[in-house]
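Removed: one protein chain of the complex. Kept in place: all other protein chains.
As written, the chain order gives the labels A and B, with residue 1 at the start of each chain.
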Amino acid sequence: MTKIRKLTALTKAGIIESLQFRLGTAVMLFGNLIYLALVYFLWKAVYESSGVSVVNGMTFYDTMIYLILATAIFNFLEMFIVWDMSRAIQSGEIIMHLLKPMRYRVYTFWSYTGAHVNNFFLAFVPTFIVVSVITKGAIPIGMNLLYFVVSLILALVVNFNIEMLVAPICLYTESTWGINIVKETIVLLLSGATIPLAFFPEGLRQVVEYLPFRAVYDIPLTVLLAKNGTDTPAGLLAGLGIQLLWCVVLSVCGNLFWKHAVKKITVNGG
Amino acid sequence: MEMKTGRKRGLSFYLSIYRKILIQDLKSKMSFRADFIISTFGMILTNVSGFITFMILFHNFPSVNGWDYHHMLFLYGFSLIALTPVQCFFDNNWNLRFMVRSGDFIKYCFRPINVFFYFISEVFDVKGLGQFAFGLGTFIYAWAHIGIPVTVVTVAEAVLFLITASLFMIALMNFAAATCFWIINSGYVMVIMFRFKDFAKYPASIFNSVFRFIFTFIIPIAFVAYYPSLVFVTPDHVPLLSWLSPPIGVLFFFLSYKFWMLGVRKYDFTGS
Partner (left out) sequence: MGREVVVMKNISKQFKVLNRHEGLKGSIQDLFSRDYRIVRAVDDVSLTVNKGEIIGYLGPNGAGKSTTIKIMTGVLEPTSGEIFVNGRVPYKDRTANAENIGVVFGQRSQLWWNLPLIESFNLLRDIYLVPEQEYRDMLELYRSLVDLEPILHKPVRQMSLGQRTLSDILAAFLHNPGIVFLDEPTIGLDVSMKAKIRELIRGLNEAKETTVILTTHDMGDVDALCRRIIIIDKGRKIYDNDIGHLKSYFGSYRTLRMRLGDDSWVEQVIDEKETDVMHVMQEMQKEHRIKDIQLQEISTEEVIRKIYEGDESA
(Lines give C-alpha, C1' and ligand atoms only; values in the text may rest on other atoms or scores of the structure.)
Protein backbone atom coordinates (compact mmCIF):
# COMPACT_ATOMS: atom_id res chain seq x y z
CA MET A 1 0.00 0.00 0.00
CA THR A 2 1.46 3.29 -1.02
CA LYS A 3 1.65 6.09 1.48
CA ILE A 4 -1.09 8.05 -0.24
CA ARG A 5 -3.46 5.13 -0.04
CA LYS A 6 -2.67 4.68 3.61
CA LEU A 7 -3.46 8.30 4.32
CA THR A 8 -6.64 8.22 2.27
CA ALA A 9 -7.76 5.13 4.09
CA LEU A 10 -7.16 6.81 7.42
CA THR A 11 -9.06 9.88 6.33
CA LYS A 12 -11.95 7.78 5.10
CA ALA A 13 -12.09 5.85 8.34
CA GLY A 14 -12.10 9.10 10.22
CA ILE A 15 -14.99 10.44 8.17
CA ILE A 16 -17.11 7.36 8.77
CA GLU A 17 -16.43 7.43 12.48
CA SER A 18 -17.26 11.11 12.53
CA LEU A 19 -20.57 10.63 10.78
CA GLN A 20 -21.61 8.44 13.63
CA PHE A 21 -21.38 11.35 15.93
CA ARG A 22 -24.42 12.98 14.44
CA LEU A 23 -25.83 13.76 17.84
CA GLY A 24 -22.59 15.38 18.84
CA THR A 25 -22.71 17.55 15.75
CA ALA A 26 -26.29 18.57 16.40
CA VAL A 27 -25.39 19.50 19.93
CA MET A 28 -22.38 21.43 18.75
CA LEU A 29 -24.49 23.40 16.31
CA PHE A 30 -27.09 24.11 18.94
CA GLY A 31 -24.40 25.23 21.34
CA ASN A 32 -23.09 27.56 18.65
CA LEU A 33 -26.53 29.04 18.12
CA ILE A 34 -26.78 29.82 21.80
CA TYR A 35 -23.40 31.46 21.82
CA LEU A 36 -24.10 33.42 18.66
CA ALA A 37 -27.43 34.62 19.98
CA LEU A 38 -25.60 36.08 22.93
CA VAL A 39 -23.00 37.62 20.67
CA TYR A 40 -25.70 39.14 18.49
CA PHE A 41 -27.58 40.83 21.31
CA LEU A 42 -24.50 41.94 23.14
CA TRP A 43 -22.82 43.63 20.22
CA LYS A 44 -26.08 45.11 19.03
CA ALA A 45 -26.46 46.72 22.45
CA VAL A 46 -22.92 48.07 22.57
CA TYR A 47 -23.04 49.44 19.07
CA GLU A 48 -26.30 51.17 19.84
CA SER A 49 -24.88 52.72 22.95
CA SER A 50 -21.88 54.09 21.11
CA GLY A 51 -24.02 56.00 18.67
CA VAL A 52 -21.66 55.47 15.74
CA SER A 53 -21.88 52.72 13.21
CA VAL A 54 -18.19 52.15 12.67
CA VAL A 55 -15.88 51.45 15.56
CA ASN A 56 -12.22 50.74 14.91
CA GLY A 57 -12.96 50.11 11.28
CA MET A 58 -15.64 47.53 11.99
CA THR A 59 -19.35 47.92 11.61
CA PHE A 60 -21.80 45.83 13.58
CA TYR A 61 -22.24 43.58 10.56
CA ASP A 62 -18.49 43.18 10.18
CA THR A 63 -18.18 42.12 13.78
CA MET A 64 -21.07 39.69 13.57
CA ILE A 65 -19.78 38.03 10.42
CA TYR A 66 -16.32 37.83 11.90
CA LEU A 67 -17.50 36.18 15.11
CA ILE A 68 -19.88 33.79 13.39
CA LEU A 69 -17.16 32.61 11.09
CA ALA A 70 -14.77 32.42 14.02
CA THR A 71 -17.15 29.99 15.67
CA ALA A 72 -17.33 27.97 12.48
CA ILE A 73 -13.55 27.82 12.34
CA PHE A 74 -13.45 26.84 16.00
CA ASN A 75 -15.63 23.84 15.27
CA PHE A 76 -13.54 22.99 12.29
CA LEU A 77 -10.30 23.11 14.21
CA GLU A 78 -11.55 21.34 17.26
CA MET A 79 -9.40 18.43 18.02
CA PHE A 80 -9.46 16.36 21.09
CA ILE A 81 -5.82 15.62 20.82
CA VAL A 82 -5.03 16.61 24.34
CA TRP A 83 -7.85 14.55 25.80
CA ASP A 84 -7.31 11.52 23.63
CA MET A 85 -3.59 11.50 24.17
CA SER A 86 -3.77 11.74 27.92
CA ARG A 87 -6.33 8.98 27.95
CA ALA A 88 -4.11 6.88 25.76
CA ILE A 89 -1.19 7.53 28.05
CA GLN A 90 -3.16 6.65 31.13
CA SER A 91 -4.48 3.45 29.71
CA GLY A 92 -1.17 2.44 28.24
CA GLU A 93 -2.68 2.37 24.79
CA ILE A 94 -0.03 4.77 23.64
CA ILE A 95 2.54 2.00 23.54
CA MET A 96 0.52 0.33 20.82
CA HIS A 97 0.53 3.52 18.78
CA LEU A 98 4.23 3.97 19.17
CA LEU A 99 4.75 0.47 17.91
CA LYS A 100 2.84 1.10 14.71
CA PRO A 101 4.96 1.65 11.63
CA MET A 102 3.84 5.21 11.10
CA ARG A 103 5.31 8.02 13.08
CA TYR A 104 2.93 8.97 15.86
CA ARG A 105 2.71 12.66 15.14
CA VAL A 106 1.99 12.16 11.47
CA TYR A 107 -0.47 9.40 12.29
CA THR A 108 -2.33 11.61 14.74
CA PHE A 109 -2.58 14.44 12.28
CA TRP A 110 -4.07 12.34 9.54
CA SER A 111 -6.42 10.41 11.78
CA TYR A 112 -8.09 13.65 12.73
CA THR A 113 -8.26 14.88 9.16
CA GLY A 114 -11.30 12.74 8.51
CA ALA A 115 -13.19 14.56 11.21
CA HIS A 116 -12.01 17.85 9.79
CA VAL A 117 -13.13 17.14 6.27
CA ASN A 118 -16.46 16.08 7.70
CA ASN A 119 -16.66 19.16 9.84
CA PHE A 120 -15.79 21.45 7.00
CA PHE A 121 -18.68 20.30 4.88
CA LEU A 122 -21.20 19.77 7.63
CA ALA A 123 -20.51 22.82 9.74
CA PHE A 124 -18.38 25.39 8.08
CA VAL A 125 -19.79 25.48 4.59
CA PRO A 126 -23.45 25.71 5.66
CA THR A 127 -22.58 28.43 8.13
CA PHE A 128 -20.76 30.30 5.42
CA ILE A 129 -23.68 30.01 3.04
CA VAL A 130 -26.17 31.09 5.67
CA VAL A 131 -24.11 34.10 6.65
CA SER A 132 -23.63 35.04 3.01
CA VAL A 133 -27.32 34.90 2.33
CA ILE A 134 -28.44 36.72 5.47
CA THR A 135 -25.98 39.52 5.04
CA LYS A 136 -26.80 39.70 1.34
CA GLY A 137 -23.30 39.09 0.17
CA ALA A 138 -21.26 40.95 2.75
CA ILE A 139 -18.62 38.30 2.26
CA PRO A 140 -16.75 39.02 -0.95
CA ILE A 141 -16.84 36.13 -3.36
CA GLY A 142 -13.76 35.87 -5.45
CA MET A 143 -10.19 34.73 -5.35
CA ASN A 144 -10.21 35.45 -1.65
CA LEU A 145 -12.13 32.21 -1.17
CA LEU A 146 -9.27 30.23 -2.58
CA TYR A 147 -6.74 32.11 -0.51
CA PHE A 148 -8.96 31.51 2.45
CA VAL A 149 -8.87 27.75 1.98
CA VAL A 150 -5.09 27.88 1.83
CA SER A 151 -4.99 30.07 4.91
CA LEU A 152 -7.39 27.76 6.71
CA ILE A 153 -5.23 24.74 6.05
CA LEU A 154 -2.22 26.62 7.37
CA ALA A 155 -4.25 27.61 10.42
CA LEU A 156 -5.09 23.96 10.94
CA VAL A 157 -1.44 23.01 10.95
CA VAL A 158 -0.56 25.80 13.36
CA ASN A 159 -3.36 24.75 15.67
CA PHE A 160 -2.29 21.14 15.46
CA ASN A 161 1.21 22.09 16.45
CA ILE A 162 -0.02 24.09 19.40
CA GLU A 163 -2.03 21.10 20.54
CA MET A 164 0.91 18.75 20.14
CA LEU A 165 3.04 21.12 22.18
CA VAL A 166 0.51 21.23 24.97
CA ALA A 167 -0.38 17.56 25.11
CA PRO A 168 2.91 16.27 26.54
CA ILE A 169 2.65 18.86 29.31
CA CYS A 170 -0.28 16.85 30.54
CA LEU A 171 2.04 13.91 30.70
CA TYR A 172 4.49 15.74 32.92
CA THR A 173 1.95 17.28 35.23
CA GLU A 174 -0.66 14.52 35.20
CA SER A 175 -3.31 17.17 34.82
CA THR A 176 -5.64 17.28 31.85
CA TRP A 177 -8.50 19.67 32.41
CA GLY A 178 -6.37 22.44 33.83
CA ILE A 179 -3.85 22.46 31.00
CA ASN A 180 -6.54 22.21 28.37
CA ILE A 181 -8.54 25.09 29.75
CA VAL A 182 -5.44 27.27 30.01
CA LYS A 183 -4.56 26.56 26.39
CA GLU A 184 -8.07 27.13 25.15
CA THR A 185 -8.53 30.36 27.09
CA ILE A 186 -5.28 31.80 25.85
CA VAL A 187 -5.77 30.75 22.25
CA LEU A 188 -9.34 31.97 22.00
CA LEU A 189 -8.63 35.33 23.56
CA LEU A 190 -5.36 36.20 21.87
CA SER A 191 -6.28 34.93 18.45
CA GLY A 192 -9.17 37.28 17.96
CA ALA A 193 -11.79 34.57 18.26
CA THR A 194 -13.63 36.04 21.24
CA ILE A 195 -13.17 39.67 20.30
CA PRO A 196 -11.77 40.74 16.92
CA LEU A 197 -8.23 41.97 17.22
CA ALA A 198 -9.34 45.25 15.69
CA PHE A 199 -10.78 46.20 19.06
CA PHE A 200 -7.68 45.49 21.07
CA PRO A 201 -6.07 48.53 22.70
CA GLU A 202 -2.78 49.53 21.14
CA GLY A 203 -0.38 48.07 23.65
CA LEU A 204 -2.05 44.70 23.73
CA ARG A 205 -2.39 44.71 19.98
CA GLN A 206 1.35 45.07 19.55
CA VAL A 207 2.02 42.11 21.81
CA VAL A 208 -0.53 39.92 20.08
CA GLU A 209 1.00 40.62 16.65
CA TYR A 210 4.04 38.63 17.67
CA LEU A 211 2.20 35.64 19.04
CA PRO A 212 1.29 32.59 16.98
CA PHE A 213 -2.36 32.62 17.93
CA ARG A 214 -3.54 35.14 15.39
CA ALA A 215 -2.35 32.74 12.74
CA VAL A 216 -5.16 30.45 13.80
CA TYR A 217 -8.15 32.78 13.63
CA ASP A 218 -7.39 36.36 12.78
CA ILE A 219 -5.36 35.78 9.63
CA PRO A 220 -7.69 33.34 7.88
CA LEU A 221 -10.68 35.52 8.75
CA THR A 222 -9.15 38.72 7.46
CA VAL A 223 -8.13 36.88 4.30
CA LEU A 224 -11.69 35.70 3.79
CA LEU A 225 -13.21 39.09 4.45
CA ALA A 226 -10.46 40.75 2.41
CA LYS A 227 -9.79 43.19 5.19
CA ASN A 228 -6.70 44.66 6.70
CA GLY A 229 -4.80 44.93 3.50
CA THR A 230 -5.17 41.29 2.56
CA ASP A 231 -6.92 42.37 -0.59
CA THR A 232 -3.55 43.44 -1.87
CA PRO A 233 -0.99 40.85 -2.97
CA ALA A 234 1.54 42.24 -0.51
CA GLY A 235 -0.85 42.09 2.37
CA LEU A 236 -1.99 38.62 1.43
CA LEU A 237 1.49 37.19 1.14
CA ALA A 238 2.44 38.80 4.43
CA GLY A 239 -0.47 37.10 6.14
CA LEU A 240 0.13 33.70 4.64
CA GLY A 241 3.82 34.09 5.25
CA ILE A 242 3.32 34.65 8.96
CA GLN A 243 1.21 31.54 9.12
CA LEU A 244 3.84 29.52 7.33
CA LEU A 245 6.50 30.85 9.65
CA TRP A 246 4.59 29.73 12.70
CA CYS A 247 3.93 26.35 11.13
CA VAL A 248 7.62 25.77 10.83
CA VAL A 249 8.65 27.20 14.19
CA LEU A 250 6.00 25.39 16.18
CA SER A 251 6.55 22.18 14.28
CA VAL A 252 10.23 22.18 15.11
CA CYS A 253 9.63 23.00 18.76
CA GLY A 254 6.87 20.47 18.93
CA ASN A 255 9.03 17.77 17.46
CA LEU A 256 11.81 18.38 19.95
CA PHE A 257 9.42 18.46 22.85
CA TRP A 258 7.69 15.34 21.59
CA LYS A 259 10.93 13.38 21.26
CA HIS A 260 11.70 14.26 24.84
CA ALA A 261 8.24 13.19 25.96
CA VAL A 262 8.44 9.88 24.10
CA LYS A 263 11.61 9.13 25.97
CA LYS A 264 9.79 9.73 29.22
CA ILE A 265 6.85 7.56 28.20
CA THR A 266 9.02 4.65 27.19
CA VAL A 267 11.08 4.95 30.35
CA ASN A 268 7.96 4.83 32.48
CA GLY A 269 6.52 1.97 30.50
CA GLY A 270 3.30 3.79 29.73
CA MET B 1 -29.68 -6.90 70.05
CA GLU B 2 -32.50 -4.41 70.27
CA MET B 3 -34.26 -3.11 67.23
CA LYS B 4 -33.28 0.42 66.39
CA THR B 5 -36.30 2.54 65.69
CA GLY B 6 -36.26 4.86 62.71
CA ARG B 7 -34.68 8.05 63.99
CA LYS B 8 -35.18 11.44 62.46
CA ARG B 9 -32.16 13.17 61.08
CA GLY B 10 -32.41 16.93 61.02
CA LEU B 11 -30.55 19.84 59.49
CA SER B 12 -27.86 19.91 62.15
CA PHE B 13 -27.15 16.25 61.52
CA TYR B 14 -26.63 16.82 57.81
CA LEU B 15 -24.56 19.93 58.35
CA SER B 16 -22.19 18.20 60.73
CA ILE B 17 -21.82 15.18 58.45
CA TYR B 18 -21.12 17.44 55.49
CA ARG B 19 -18.53 19.42 57.36
CA LYS B 20 -16.70 16.22 58.28
CA ILE B 21 -16.80 14.84 54.75
CA LEU B 22 -15.59 18.17 53.40
CA ILE B 23 -12.60 18.45 55.71
CA GLN B 24 -11.47 14.95 54.90
CA ASP B 25 -11.99 15.41 51.18
CA LEU B 26 -10.01 18.64 51.08
CA LYS B 27 -7.16 17.08 53.02
CA SER B 28 -6.83 14.32 50.50
CA LYS B 29 -7.28 16.56 47.44
CA MET B 30 -4.31 18.64 48.49
CA SER B 31 -2.14 15.63 47.93
CA PHE B 32 -2.71 15.79 44.19
CA ARG B 33 -0.68 18.93 44.18
CA ALA B 34 0.18 19.57 40.55
CA ASP B 35 -3.31 18.98 39.28
CA PHE B 36 -4.73 21.07 42.12
CA ILE B 37 -2.52 24.05 41.39
CA ILE B 38 -2.91 23.91 37.64
CA SER B 39 -6.67 23.54 37.79
CA THR B 40 -6.97 26.46 40.17
CA PHE B 41 -4.71 28.47 37.93
CA GLY B 42 -6.76 27.48 34.92
CA MET B 43 -9.92 28.60 36.65
CA ILE B 44 -8.44 31.93 37.57
CA LEU B 45 -7.10 32.35 34.06
CA THR B 46 -10.56 31.77 32.63
CA ASN B 47 -11.89 34.47 34.87
CA VAL B 48 -9.06 36.84 34.02
CA SER B 49 -9.64 36.26 30.35
CA GLY B 50 -13.31 37.01 30.79
CA PHE B 51 -12.33 40.15 32.61
CA ILE B 52 -9.93 41.20 29.85
CA THR B 53 -12.67 40.60 27.29
CA PHE B 54 -14.80 42.86 29.37
CA MET B 55 -12.25 45.59 29.51
CA ILE B 56 -11.55 45.47 25.81
CA LEU B 57 -15.24 45.83 25.17
CA PHE B 58 -15.47 48.88 27.37
CA HIS B 59 -12.31 50.30 25.90
CA ASN B 60 -14.27 50.67 22.68
CA PHE B 61 -17.83 51.22 23.82
CA PRO B 62 -19.22 53.42 26.57
CA SER B 63 -22.04 51.26 27.80
CA VAL B 64 -24.21 48.23 27.32
CA ASN B 65 -27.85 49.18 27.13
CA GLY B 66 -27.45 51.88 29.70
CA TRP B 67 -25.24 49.82 31.95
CA ASP B 68 -21.90 51.53 32.26
CA TYR B 69 -18.56 49.99 33.12
CA HIS B 70 -18.95 49.83 36.88
CA HIS B 71 -22.51 48.60 36.74
CA MET B 72 -21.53 45.86 34.31
CA LEU B 73 -18.66 44.97 36.59
CA PHE B 74 -21.11 44.68 39.47
CA LEU B 75 -23.22 42.32 37.41
CA TYR B 76 -20.14 40.37 36.41
CA GLY B 77 -18.92 39.98 39.98
CA PHE B 78 -22.38 39.12 41.21
CA SER B 79 -22.76 36.39 38.62
CA LEU B 80 -19.37 34.89 39.41
CA ILE B 81 -20.22 34.65 43.08
CA ALA B 82 -23.66 33.24 42.33
CA LEU B 83 -22.14 30.66 40.00
CA THR B 84 -19.66 29.41 42.57
CA PRO B 85 -21.89 27.17 44.72
CA VAL B 86 -22.96 25.06 41.77
CA GLN B 87 -19.30 24.72 40.76
CA CYS B 88 -18.01 23.87 44.24
CA PHE B 89 -20.77 21.93 45.91
CA PHE B 90 -22.72 20.30 43.10
CA ASP B 91 -19.90 19.16 40.88
CA ASN B 92 -20.74 15.49 41.32
CA ASN B 93 -23.76 15.95 39.07
CA TRP B 94 -21.32 15.61 36.20
CA ASN B 95 -20.58 12.05 37.31
CA LEU B 96 -24.20 11.05 37.75
CA ARG B 97 -24.76 9.61 34.31
CA PHE B 98 -21.67 7.41 34.55
CA MET B 99 -22.65 5.99 37.91
CA VAL B 100 -26.20 5.36 36.85
CA ARG B 101 -25.08 3.64 33.66
CA SER B 102 -22.59 1.40 35.44
CA GLY B 103 -24.90 0.53 38.29
CA ASP B 104 -22.54 1.97 40.87
CA PHE B 105 -25.19 4.50 41.78
CA ILE B 106 -27.04 1.97 43.88
CA LYS B 107 -24.52 2.28 46.70
CA TYR B 108 -26.06 5.64 47.56
CA CYS B 109 -29.36 3.96 48.34
CA PHE B 110 -28.20 1.69 51.13
CA ARG B 111 -27.47 4.20 53.84
CA PRO B 112 -30.04 5.79 56.14
CA ILE B 113 -29.37 9.24 54.77
CA ASN B 114 -30.92 11.25 51.99
CA VAL B 115 -29.68 9.94 48.64
CA PHE B 116 -29.33 13.38 46.99
CA PHE B 117 -27.28 14.67 49.91
CA TYR B 118 -25.08 11.59 49.99
CA PHE B 119 -24.38 11.77 46.27
CA ILE B 120 -23.73 15.50 46.12
CA SER B 121 -21.59 15.57 49.24
CA GLU B 122 -19.03 13.21 47.75
CA VAL B 123 -17.32 15.87 45.68
CA PHE B 124 -16.21 19.38 46.49
CA ASP B 125 -14.52 21.23 43.68
CA VAL B 126 -11.78 23.37 45.17
CA LYS B 127 -10.92 25.25 42.02
CA GLY B 128 -14.30 26.95 42.18
CA LEU B 129 -12.92 28.95 45.07
CA GLY B 130 -10.65 30.79 42.65
CA GLN B 131 -13.76 31.93 40.84
CA PHE B 132 -15.28 32.99 44.14
CA ALA B 133 -12.28 35.08 45.09
CA PHE B 134 -12.23 36.78 41.70
CA GLY B 135 -15.96 37.39 41.76
CA LEU B 136 -15.91 38.75 45.27
CA GLY B 137 -13.08 41.12 44.45
CA THR B 138 -14.87 42.41 41.37
CA PHE B 139 -18.13 42.68 43.25
CA ILE B 140 -16.70 44.71 46.11
CA TYR B 141 -14.76 46.96 43.77
CA ALA B 142 -17.84 47.70 41.70
CA TRP B 143 -19.97 48.16 44.81
CA ALA B 144 -17.60 50.78 46.08
CA HIS B 145 -17.40 52.62 42.76
CA ILE B 146 -21.14 52.73 42.29
CA GLY B 147 -21.40 54.11 45.77
CA ILE B 148 -23.93 51.70 47.21
CA PRO B 149 -24.22 52.41 50.93
CA VAL B 150 -22.82 49.77 53.25
CA THR B 151 -25.37 49.14 55.96
CA VAL B 152 -26.54 46.08 57.84
CA VAL B 153 -29.56 46.04 55.58
CA THR B 154 -27.69 46.22 52.29
CA VAL B 155 -25.14 43.64 53.34
CA ALA B 156 -27.82 41.27 54.56
CA GLU B 157 -29.69 41.81 51.32
CA ALA B 158 -26.53 41.08 49.36
CA VAL B 159 -25.97 37.80 51.15
CA LEU B 160 -29.58 36.77 50.79
CA PHE B 161 -29.82 37.60 47.13
CA LEU B 162 -26.48 36.01 46.32
CA ILE B 163 -27.46 32.76 47.97
CA THR B 164 -30.87 32.57 46.37
CA ALA B 165 -29.43 33.54 43.01
CA SER B 166 -27.06 30.58 43.18
CA LEU B 167 -30.05 28.30 43.62
CA PHE B 168 -31.11 28.93 40.05
CA MET B 169 -27.99 27.57 38.41
CA ILE B 170 -27.91 24.68 40.88
CA ALA B 171 -31.48 23.85 39.96
CA LEU B 172 -30.78 24.02 36.24
CA MET B 173 -27.87 21.62 36.56
CA ASN B 174 -29.95 19.31 38.75
CA PHE B 175 -32.57 19.15 36.01
CA ALA B 176 -29.94 18.56 33.37
CA ALA B 177 -28.11 15.87 35.31
CA ALA B 178 -31.27 14.04 36.30
CA THR B 179 -32.21 13.53 32.66
CA CYS B 180 -29.68 10.70 32.70
CA PHE B 181 -32.30 8.58 34.43
CA TRP B 182 -34.41 8.77 31.29
CA ILE B 183 -32.20 9.32 28.26
CA ILE B 184 -28.83 8.07 27.16
CA ASN B 185 -27.08 11.20 25.95
CA SER B 186 -27.65 13.38 28.97
CA GLY B 187 -24.05 14.59 28.89
CA TYR B 188 -24.95 16.85 26.01
CA VAL B 189 -27.89 18.26 27.94
CA MET B 190 -25.54 19.16 30.75
CA VAL B 191 -23.00 20.76 28.46
CA ILE B 192 -25.62 22.92 26.80
CA MET B 193 -27.21 23.91 30.09
CA PHE B 194 -23.80 24.87 31.40
CA ARG B 195 -23.21 27.17 28.45
CA PHE B 196 -26.25 29.17 29.40
CA LYS B 197 -24.42 30.43 32.42
CA ASP B 198 -22.49 32.79 30.12
CA PHE B 199 -25.68 34.74 29.63
CA ALA B 200 -25.85 35.48 33.30
CA LYS B 201 -23.23 38.18 33.25
CA TYR B 202 -25.15 40.40 30.87
CA PRO B 203 -28.24 42.45 31.58
CA ALA B 204 -31.31 40.69 30.29
CA SER B 205 -32.43 44.00 28.81
CA ILE B 206 -30.14 43.51 25.83
CA PHE B 207 -32.34 40.70 24.57
CA ASN B 208 -35.49 41.00 22.59
CA SER B 209 -38.74 40.07 24.26
CA VAL B 210 -38.68 36.47 23.10
CA PHE B 211 -35.28 35.72 24.56
CA ARG B 212 -36.03 37.72 27.66
CA PHE B 213 -39.07 35.55 28.22
CA ILE B 214 -37.04 32.40 27.73
CA PHE B 215 -34.36 33.51 30.13
CA THR B 216 -36.84 34.58 32.75
CA PHE B 217 -39.45 31.88 32.73
CA ILE B 218 -38.06 28.85 30.93
CA ILE B 219 -34.35 28.73 31.56
CA PRO B 220 -34.25 31.36 34.29
CA ILE B 221 -30.67 32.40 33.86
CA ALA B 222 -31.66 36.04 34.26
CA PHE B 223 -32.26 35.38 37.93
CA VAL B 224 -28.67 34.35 38.48
CA ALA B 225 -27.46 37.93 38.40
CA TYR B 226 -29.62 40.38 36.49
CA TYR B 227 -32.82 40.55 38.53
CA PRO B 228 -31.20 40.38 41.97
CA SER B 229 -28.62 42.99 40.96
CA LEU B 230 -31.33 45.50 40.14
CA VAL B 231 -32.08 45.70 43.85
CA PHE B 232 -28.71 47.32 44.33
CA VAL B 233 -28.02 49.01 41.05
CA THR B 234 -31.35 50.74 40.51
CA PRO B 235 -32.77 50.88 44.02
CA ASP B 236 -35.47 53.33 42.93
CA HIS B 237 -36.86 51.17 40.17
CA VAL B 238 -36.84 47.62 41.37
CA PRO B 239 -39.17 45.38 39.38
CA LEU B 240 -41.36 42.92 41.24
CA LEU B 241 -39.49 39.95 39.82
CA SER B 242 -36.35 41.10 41.57
CA TRP B 243 -37.98 41.07 44.98
CA LEU B 244 -39.54 37.72 44.21
CA SER B 245 -36.28 36.10 43.19
CA PRO B 246 -35.52 34.58 46.63
CA PRO B 247 -38.79 32.64 46.98
CA ILE B 248 -38.75 31.73 43.28
CA GLY B 249 -35.22 30.47 43.73
CA VAL B 250 -36.13 28.28 46.65
CA LEU B 251 -39.14 26.92 44.82
CA PHE B 252 -37.19 26.25 41.65
CA PHE B 253 -34.48 24.45 43.57
CA PHE B 254 -37.07 22.38 45.37
CA LEU B 255 -38.64 21.38 42.05
CA SER B 256 -35.28 20.34 40.67
CA TYR B 257 -34.59 18.28 43.78
CA LYS B 258 -37.93 16.54 43.40
CA PHE B 259 -37.22 15.83 39.75
CA TRP B 260 -33.82 14.40 40.64
CA MET B 261 -35.31 12.14 43.30
CA LEU B 262 -38.02 11.10 40.86
CA GLY B 263 -35.23 9.83 38.65
CA VAL B 264 -33.81 7.84 41.56
CA ARG B 265 -37.17 6.23 42.19
CA LYS B 266 -37.46 5.38 38.52
CA TYR B 267 -33.96 3.92 38.61
CA ASP B 268 -34.98 1.69 41.48
CA PHE B 269 -38.14 0.70 39.77
CA THR B 270 -36.47 -0.48 36.60
CA GLY B 271 -33.32 -1.53 38.36
CA SER B 272 -31.30 -0.56 35.33
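FYI, a residue touches a chain if its C-beta (ideal position, glycine included) is under 8 Å from a C-beta of that chain, and two chains touch if they have at least 3 such contacts.
In this text the structure is predicted, and so the values were computed from the model without any measurement.
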Worksheet item: Thinking of the whole complex, not just what is shown, which of B:25, B:157 or B:198 touches the missing chain?
Response: B:25
Worksheet item: Which is it among B:106, B:129, B:148 or B:219 that touches the chain not included here?
Response: B:106
Worksheet item: What is the set of chain B residues that contact the non-displayed chain in the whole complex?
Response: 1, 3-7, 9, 16-17, 20-21, 24-25, 28-29, 104, 106-107, 109-113, 122, 182-185, 268-272
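To be clear about the criterion, only the chains that are shown with their structure count from here on.
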Worksheet entry | Distance between chain centroids, defined by C-alpha means - chain A, chain B (Å) | 31
Response to the item:
Within their complex, chain B touches chain A through residues 34-35, 38-43, 45-46, 49, 52-53, 56-57, 59-66, 127, 185, 188, 191-192, 195-196, 198-199, 202, 206-208, 211
Worksheet, complete the sentence: Per the touch rule, the chain A residues reaching chain B in their complex are 23-24, 27, 30-31, 34-35, 37-38, 41-42, 44-50, 55-56, 173-175, 177-182, 185-186, 188-189, 194-195, 199-201, 204
